[in-house]
Structure formats: C-alpha cells, structure tokens
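Take this structure, written in structure tokens, and hold onto it; I'll ask about it next.
Other chains dropped; remaining ones untouched in position.
Labels A and B are assigned to the chains in the order they are written; within every chain, residues are numbered from 1.
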C-alpha cells in the first residue's frame, strides 16, 4: 500500500536551510546576497554556508590558513594527474575538476578526516597522555599508520610549522581552546619516542587540528580539503589545457614491454 | 617504428610550472609554501596558482566579489540536486562534490564563459555601439539568447548591481580598464530597446565582466565559476548528509502514473 506523493511531500523533500530564493531575492542563511558581496570574504562565505552563521574575523583567518596550505602537492598525486589527463580529452574544466576531486577518497583524501576523528576523541580525554598511548597501541596492534603523521617523501612537511604556529596564536588570543592542538602534539611526541627519526605531523594532521579547533565535523573536513585542493586541480588542468596536448595518458609513447599476462593463444586452440 | 620512451621523456611529460617539490620543500610558483600560509588569502592563492603571480590587493578583492556572488542558487539547480542525491548514496563528500561540479557543462555552467568570449571581442572594438548591434543581430538571426543576460526566474538578478558597482569602483581606482564593463552595459542597453521589460545582466554576465577585466581566459572563467559553486554544492551535500536520508531520488515515493511507453506485452507474443 503506497501513499500517493503530494506536492507538499515534494516541497518538504527538497527543503533547505541554506538558500531562500524568490523572484529578485536570494538570501543565503538569511542574508540578502547583495549585502554579502563585497562585505565578506570567500572563506567567510564558505563558513556561512557550511555552518549557518558568519565566523569571527579570527575564526575565518584560521580557516583560511588551512585552506591556503593544502592547495597543491604536484602532478604526481593521482588526483592532479587524472585531472591533467582529463583536460586533454575534450572535456570542460568542470569535468577535469570533477575527475580530480572524485579521487580524494578514503585513502587519498581521507587521512585528515580520520585524524580529526581521533583528535575529537582525544580532545575530551581526562588523561591525555594515557589516551594517546592507547591510540598508538591500538594502531601498532593493527600495524596501521596513524593518519595525519609521517610522510613518504618529506622528512618534515613544510606546512606543519606555520599551521601549528597559527593555531598556537589562536589559542593565545582565545579564539580556540587548544585541545586538538594539545592532542596532536602529544601524539607527535609519543610517536617519536624510541625512534631515530621522528614521525611529524603532515598536512592532513596539521589541517585536522585547525578544523577540529574550529568545530568542523570530521566528515566535513574532507569537504574542506576538497575545496582547497580544487584550486591546485584547476591550476594543473588549466596548465595542461593551455598546452594543447591531446589524449595524454601517463607515458609519452606505448610501453611495449609492459605486458605480464598469458602468451598469445587462439580462440579455437585445442590446447587452450 | 616507435621510438622507445626514456625517463627524460616521462619527466618532460609531467613537467609543470606550478609546483616544485623536493624533500622538505614545497614551492608554489616559486614561493615557499610556509611563506604563503598566513600571508596570502585563499583567493590570492587561487590567483597565484592559476596566473603565475600574486595579485594586487585590489585585483584580489575584485575577484573575491565574483567568487562570493556565485556560490549558490538553491537545490533546484541540477548540479546542487545531483550532489544532494549523491550524498545519500553512501559516497564521500568528494564524490558528491564531483557529481555536482561535473554537471556544470556548456548549458548549466557555460553561459559565463560564452558571455566572456563575447565581451573579449567587444572590449577591443573601435565602435562599441555598432559592434554590440552586430552581436545582437547575429543572436536574433539565430534565435539565440545572449549568454549572460536575462533570467528565467529573477526579473532583476540581485547579484548584478553589487558586482557592477564593484567593477565601477575598480575602474575609478585604476585597477581595471573598464572596457568589459562598458561592453556589457552597452549590450544591456541595446537589449532593452523596444522592450517593455529589460533583459538585465544575470550572474553569468556580471561575473564575466569581473573575470574579463581581470584578464582571465573565458575557458578558465568556467573553472572559477566551478570553484565558487563548489561552496554551495558542498553545503547542500553536507546538509543532506547530516539529515541521514538514504538513496533519496527526486521524489519521496514512486510516481505510479509517470510511465508513457508501450502497454504490457510479452516476449513471445506473436503480435509484438
């Protein structure tokens, strides 16, 4: 027995608290758009739409540091490489951007989200050193990397220090509480114990601190990373597009020796 | 006869002028990333990566106005609707964002790019009124809308006036030349002639002025629109995701009467 759908059901189905559109009127979270243009920054606007209210100047600045930091890490990231290849295939920049962003999944784009989930837990711990020790023991037992720490290429990620310093200053100014920062630093400290080389925070860990201090949900922090990295994806796609290449795959010419499957055989071969 | 690929070919194939990565070092367009964090805004960073150099404060502000203006137009845009539906299907926010951005094609996302191509032509015209008249005559002959003008819902797009005012102020300040603005205003003036209702610039036209005055390529202006609208897509996807709905299609319940094809028939029906 299926109840018929009414127009009120459909209206409710598509209801939103974000945008209120009437003829000649666009309000975003209640603010008329013409008041926002010129008055708020792009990062303020992102915060407004995602959180429901405008940030303070200090909150917005801290978020901006994280968004600036993560824009790009070069064409060897699969997200960037795929977007560059897309740009040579006769699709618009929108498709190149979608191609790159689409690859920021649990492995390539999810370390920050996973790190923030851990930091959110630790931020509420009564005994932080003990709680951190538990987290590390758990990861060691599972032979898992701690998301947000260590980098396969950078001994020290150059984005760590300025982001930690930004959060530190925001704690001093009373903008944020500092519990995520404290948790991440304790993780970093304990991770280094007994090792010849430390395992410092990477970009995912450092931005997770920012997002956590500012109260973003771990899942939404992935969305913010995607927004940040969109800038790099777009720049690389445009560089490729401007160069005029066509149907560029990963290698200039075919690699004749790269086949590892069965030798030639025939459909009716009785030996097959 | 195929020349073998060498590692130098591969290196050249993936060369970029955007990011320079060494162990412990990330330079973007030559600037060490740790210097950029905290010193430049997110919009500055987008300009740097897309254009190669940092913008002036005034250029950055003007670009920011355009990016702020276009973030969202509600859940009935197919890009937003598709992203909201994606968010209920067990995919990450990256896929929801990619789904929405991917729909910003020539029709849904291309009007600004098409408008800017026209404005770029008109900006160099010696006799602007005559050049505009030619453009309009050409569109009328093809029964085509002039991209960037008119809106099927808003009599006047509320984002027009603040963006025009921003460009106007930037012309007065000597930041931009004003030729794209002049071309767009002349197009708007001539489009209104002999009509009871004017056909004012919409968001695509108003942002095309900004992008054109700032020297962005029309194709890249689509990329900037995608970056701007990414904020709205992300906000709507997150709103849907937070609501906990699952596999939400366009309508709450099946529409039993919506089938318009052939009546029931059978595979072995001799009459079929």
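Keep in mind that, in the parts below, a contact is a pair of C-beta atoms (placed from the backbone, for glycine too) under 8 Å apart; a residue touches a chain by one contact, two chains touch by 3 or more.
Every value quoted in this text rests on a predicted model; they were computed, and no experiment measured them.
Asker: List the number of copies present in the full complex, noting that all chains share one sequence and 2 are shown.
Answerer: The complex in this structure file totals 4 copies.
Criterion: only the chains that are shown with their structure count from here on.
Asker: Roughly how many whole angstrom separate the Cα centroids of subunit A and subunit B?
Answerer: Distance between chain centres: 21 Å.
Asker: List the residues on subunit B that touch subunit A in their complex, please.
Answerer: 2-5, 9-10, 12-14, 16-19, 21, 23-26, 28, 32-34, 36-38, 40-43, 45-46, 49-50, 64-65, 67-69, 71-76, 81, 92-95, 97-99, 101-106, 109-110, 153-156, 158-159, 161-163, 165-166, 219-220, 222-223, 226-228, 230-232, 234-239, 241, 248, 251-256
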